[in-house]
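Structure below; questions to follow.
A single protein chain has been omitted from the complex, and every remaining protein chain is retained in its original position.
Labels for the chains are A, B and C, by order of writing; each one numbers its residues from 1.
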Amino acid sequence: RFGYFGKDKPEVVKLLLCNLSGCLTDGQIYISANGEEMVSINTRDQAGIDMLKKEVKVILIEKDPIAKALVDKLSQRMSCRILLNVDDKLEMVQKLMKEEKVEWKDVAYLGNDEPDVKCLQLAGLSAVPKNAPKVVLNHAKYICHNAAGHGALREFAEHILLLKKKAKSQEEQ
Amino acid sequence: RFGYFGKDKPEVVKLLLCNLSGCLTDGQIYISANGEEMVSINTRDQAGIDMLKKEVKVILIEKDPIAKALVDKLSQRMSCRILLNVDDKLEMVQKLMKEEKVEWKDVAYLGNDEPDVKCLQLAGLSAVPKNAPKVVLNHAKYICHNAAGHGALREFAEHILLLKKKAKSQEEQ
Amino acid sequence: RFGYFGKDKPEVVKLLLCNLSGCLTDGQIYISANGEEMVSINTRDQAGIDMLKKEVKVILIEKDPIAKALVDKLSQRMSCRILLNVDDKLEMVQKLMKEEKVEWKDVAYLGNDEPDVKCLQLAGLSAVPKNAPKVVLNHAKYICHNAAGHGALREFAEHILLLKKKAKSQEEQ
Partner (left out) sequence: RFGYFGKDKPEVVKLLLCNLSGCLTDGQIYISANGEEMVSINTRDQAGIDMLKKEVKVILIEKDPIAKALVDKLSQRMSCRILLNVDDKLEMVQKLMKEEKVEWKDVAYLGNDEPDVKCLQLAGLSAVPKNAPKVVLNHAKYICHNAAGHGALREFAEHILLLKKKAKSQEEQ
């Protein structure tokens, strides 16, 4: 299923929604006795977000609560918006689509677990990291060759840009 | 041996006992000069515990002493009980079985080293992460495809729920 | 392409330029709530730099801003110069070449992403870690068998020394 997108491929992705934990990060949470939590991101993935920003709005979403100070740091480093405590991802994505005035065909979605299934199915372009649980693998249109937090987001970003370029060159013909 | 459980498969798992270090975590302990220790867990495994909680009681056990503050943090994040300094795991499990009024056939056990061998043999359902030492691999009824601290617990949780579902559908027939 | 360098192999490497993030480190940045960032290096790679130092000047370059205290620590541990905020790598390398009075044939370059492409093409000897994005793999003269932050730099250092030894033995003949 790598690289195949079926018939109605998105003309132009305008909005990328990406899970924070398990997509941007590898899902690992480091816990120390002093009560602080730590996560890690990869500069390759950060570069992937930077590549997209000129053409695509990127928003990170997260189901679980995360320490505010940590979110602030992440948001600042990635320079993009992070939405926390998103219980119903479908509802949230629909709200964001209204805000951004885009349709499902304009949305790219990178998810990694059960709460993402509906959005993975509806989004014009959707992907999961290669190490996502079986239950979600079948619902994504693209399975990354890279693991979460170690290049999956970068790979998906390159993929989105490639498709946009193709769509543009077709338009111009 | 993946996915095969022999004849007397457990009708209904009621209690899951899981090692903390080397099962929930990958066994890695980060040590810094200021005297603090740090461990990491994966949100996939945390989601696995959450999936079980409606039907199965989950208790984490640990042979080694761990800084109390760290255990409190872990216990709060996983919202389940953690038992420390468990020298004799068999004895402890038997005590917990009495408390919970369950038999071995109702117990699922995820272990990773020699002190777990007896419990792995006796539990109705038992598993080890794929990277467990050879000495324990042969005593588990199920060998996870995922490594400790990186999805093994999640995989075992999904497995338990699948078996419970099967047992229920057989009952109803 | 492993181990093959085409016709004009460098007689003597005098200067090694290496990306900090994604070459010396694995690109992973650990972020904790207290606002501190953390990176990791491997002692094998540190030993690689030490092996080179008698014969080759090593300079680390980095596009992104990094906390000054962290850079000081890294610079002290590696005992080599680190240049930050390098927007245009080609320009910077040309400036350094002037300072060191060397030509492209005397330069070895270890890079890992798009901003490194020009330098990878021009340097007498160039390499990327095995897990570099596709877009740069084709521009390096050598693809390391080891991943970034886990031996790639060490491997490249051994490679450079081997070539220098060969060049020397040919000269003496």
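Rule of thumb we're sticking to: a residue touches a chain if its C-beta (ideal position, glycine included) is under 8 Å from a C-beta of that chain, and two chains touch if they have at least 3 such contacts.
Keep in mind it's a predicted model, so treat the numbers as computed, not measured.
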Study note, to complete from the structure: Chains in view that the hidden chain touches are B, C
Review point. So which of C:Leu15, C:Leu52 or C:Leu74 would be touching the chain we can't see?
Key: C:Leu74
Point to revise | Absent chain, residues of subunit C that touch it | key: 30, 36-44, 47, 67-70, 73-74, 77, 151, 154, 158
Exercise for review: Can you list, in ascending order, the subunit B residues touching the missing chain?
Suggested key: 21-22, 26-35, 38, 64, 113-114, 131, 133, 135
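Everything below uses one rule, namely that only the chains that are shown with their structure count from here on.
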Study note, to complete from the structure: Closest to the centroid of all CA atoms, by its own CA mean, is chain A
Exercise for review: For subunit A and subunit C, let me know how many angstrom lie between their CA-based centres, rounded off.
Suggested key: 31
Revision key, fill the gap. Subunit A residues touching 2+ other chains are 30, 38
